[in-house]
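Left out: one protein chain. Kept in place: all the others.
Each chain gets a letter, A, B and C, in the order it is written, and its residues are counted from 1.
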Amino acid sequence: MAHCELRETSFDPWQLLAEWTAAQQGASRYGATAVFVGTMRDFNEGDAVTGMYLEHYPGMTERQLEQIMQDAIREWHLDDALIVHRVGEILPAESIVLVAVWSAHRAEAFTACRHIMETLKHNAPFWKRETLIDGSSRWVERNTAG
Amino acid sequence: MAHCELRETSFDPWQLLAEWTAAQQGASRYGATAVFVGTMRDFNEGDAVTGMYLEHYPGMTERQLEQIMQDAIREWHLDDALIVHRVGEILPAESIVLVAVWSAHRAEAFTACRHIMETLKHNAPFWKRETLIDGSSRWVERNTAG
Amino acid sequence: MQVKVLFFAGLRERLGKADVALELPGTATVLEVWQQATGGETLPANVLVSINQVYAELSASVADGDEVAFFPPVTGG
Partner (left out) sequence: MQVKVLFFAGLRERLGKADVALELPGTATVLEVWQQATGGETLPANVLVSINQVYAELSASVADGDEVAFFPPVTGG
């Protein structure tokens, strides 16, 4: 069930979760779902940003996401997990990343979801290049602290 | 924008979030959304549970939810927040509670969402009565630790 | 003074009543309201109290027109 995915086109994380849970046909093992969605902002470090290109390392990125997800499933005994990450050209207000975890307990759900996001930010080989309002572009040097 | 709500009928939290964010028409202030959904399980303390009745204190419950939400918005400078909580008769696999917060930063989003859930569990006047598979019912004595 | 007293959940069921309209002479604490409203029932150790829908202590003073509620530990979420 647990699933990692890279997407080249924009997606609605809530629509995707509605479909995902509908496919489970009312499974009632889990009591807790924790979700994080990262959305592209139209500003960064004080500058207006008009677009973004997300480069990745095909092969290694998928491996890293799968490992991060499986490690979390084992460590927190999750019932299920889902990671979706955009690649390529992204516009402001579009979703960049979706992390969702299902667990019997809320503490495990919260902790696992946050851990997956932090580990993904530190380890998954993605690189953001921002396009500024004057048409210039720059690589984002580092991620913000979690 | 921020909104608290008690519901007497079942709801799809993801459909509700899809509508909520669509109504924001691509707002790109926030970069982070953290969501928690509590779902009714079909077992508790080792027993099969077939249904649940959620009693509340009309008036005080709404006040408590509103205060918990507004306190979190102030403390973590949230862009927006949403709390939806069921009351009345609930069936296994139905959503009991939805907490969603929107923030410029992921640390604030995670922390605020978890804090709202913990405070709600400790302070909001709701009481669960479970119906067991033999038709008997019992009040849930206390919430599990967070 | 007049005080509206409410009981919820298991406590409501055990006492066999959801609300009581009390008429009290002079001032009273929450604890005195409990004793009056229940006819001297033992107060459960973990009971929670609110005055006018805000959490309160057993020693708090109740005023004319107040709504006082007693209920078990909450289990929402």
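Please note the rule applied: a residue touches a chain if its C-beta (ideal position, glycine included) is under 8 Å from a C-beta of that chain, and two chains touch if they have at least 3 such contacts.
The structure displayed is predicted, hence computed values, not measured ones.
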### Task
Indicate each shown chain that the hidden chain touches within the full complex.
A
### Task
Based on the whole complex, identify which of A:Y30, A:W76, A:W102 or A:F126 touches the chain you can't see.
A:F126
## Note on the structure
Touching the hidden chain, out of A:C4, A:A18, A:L78 or A:I96, is A:I96
### Task
Determine and list the subunit A residues touching the chain excluded from the picture.
38, 54-57, 59-60, 63, 85, 96-97, 117, 120-129, 139-143
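Simple rule for what comes next: only the chains that are shown with their structure count from here on.
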### Whole-Å gap separating subunit A and subunit B, where each centre is the average of the chain's CA atoms
23
### Summary
subunit A and subunit C have mean C-alpha positions lying a whole-number Å distance apart equal to 49
### Message
For subunit B versus subunit C, what separation do you get between their C-alpha means, in angstrom?
### Response
27
### Query
Which subunit B residues touch at least two other chains?
38, 117
### Set of subunit C residues in contact with two or more other chains
77
